[in-house]
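Okay, structure first, notes after.
Every protein chain of the complex appears in place save one, which is left out.
Per-chain numbering from 1; labels A and B assigned in written order.
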Amino acid sequence: MPIFHAHVPARRYSSQQKRSLADAMNSALVEALQIPTEDRFVIISEHAEGELHLHPTFMDMQRDPIAAMFIMVCLGAHRPLEQKKALVQKLNYNAAAALKVSPDDIFITLIPVPNENFSFGRGKLQLADVAPSW
Amino acid sequence: MPIFHAHVPARRYSSQQKRSLADAMNSALVEALQIPTEDRFVIISEHAEGELHLHPTFMDMQRDPIAAMFIMVCLGAHRPLEQKKALVQKLNYNAAAALKVSPDDIFITLIPVPNENFSFGRGKLQLADVAPSW
Partner (left out) sequence: MPIFHAHVPARRYSSQQKRSLADAMNSALVEALQIPTEDRFVIISEHAEGELHLHPTFMDMQRDPIAAMFIMVCLGAHRPLEQKKALVQKLNYNAAAALKVSPDDIFITLIPVPNENFSFGRGKLQLADVAPSW
């Protein structure tokens, strides 16, 4: 149920590479948070010249202007810091490997959203009245 | 003031259908939360092949890979669960009807945002110093 949204440079990655990125994000969830493999919900957006700006060196990174990307994650707000650390570590590793980019090139933002706010379909908030299990 | 952002498959829906989707989202607000009709703020993004991934069956849905979509909603954080249930129910119903897709095809995420964080224009936070009325 975490939903991933990656913002990548336009025309840099093929459809196949985008699928690999989606797989990489999903695997990070399974590995770090033991979430079911079927919980795979991913959005990817391309951005043309002038539409994606990551500072090349801020916070002592070496970002490649034609490869660097954002990944935003709507994540259950109940996740403790230790789980978030595990997730961003796996996410960075898997995404960098899938796209053959540097670990410096991946900026991740976790947006905490309480579980009661997700509807998987049919207009129901399926997790509203149950304790969070994932 | 809730802001809707729908992520739909590229080249699947016409401009007219997108307008119908925007109308459907706005009507859901009016019907479920009695928000003024003029409070109509909608973003729609298209995603090409490999850029939109919703698992076909997770949580016992039957999602159509060429129709399924995400709708993200930045919603006033003061809304109680009962209002959120009413909103996602209407939103699902109206959007499915507008686009002639299955209720299973619409994944909705509500992102709670306190009212003091919205600027409708002119660089003011218009709702910062008033009690939430909608």
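Quick note on the criterion: contacts are C-beta pairs under 8 Å (C-beta built on N, C-alpha and C of every residue); 3 or more make two chains touch, one makes a residue touch a chain.
Please read all numbers here as calculations on a predicted model, not as lab measurements.
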Checklist entry - For the full complex, which residue in A:15, A:37 or A:109 touches the chain that was left out? => result A:109
Checklist outcome for this item: Among listed residues B:31, B:49, B:64 or B:116, the absent chain is touched only by B:116
Checklist outcome for this item: From B:66, B:81, B:97 or B:125, the answer for touching the chain not displayed is B:125
Checklist entry - In the full complex, which of A:3, A:52 or A:125 touches the chain missing from this view? => result A:52
Next on the checklist: Across the whole complex, list the residues on chain B that are touched by the chain not included here.
Outcome noted: 3, 14-16, 18-19, 22, 36, 38-46, 74, 111, 113-114, 116-126, 128
Next on the checklist: I need the residue numbers on chain A that touch the omitted chain, in ascending order.
Outcome noted: 7, 45, 47-55, 57-59, 61, 63, 70, 72, 81, 84-85, 88-93, 103-112
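Criterion: only the chains that are shown with their structure count from here on.
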Checklist entry - Superposing the C-alpha atoms of chain A on chain B takes a rotation of how many degrees, nearest 5? => result 120
Checklist entry - What is the distance in Å between the mean C-alpha positions of chain A and chain B? => result 21
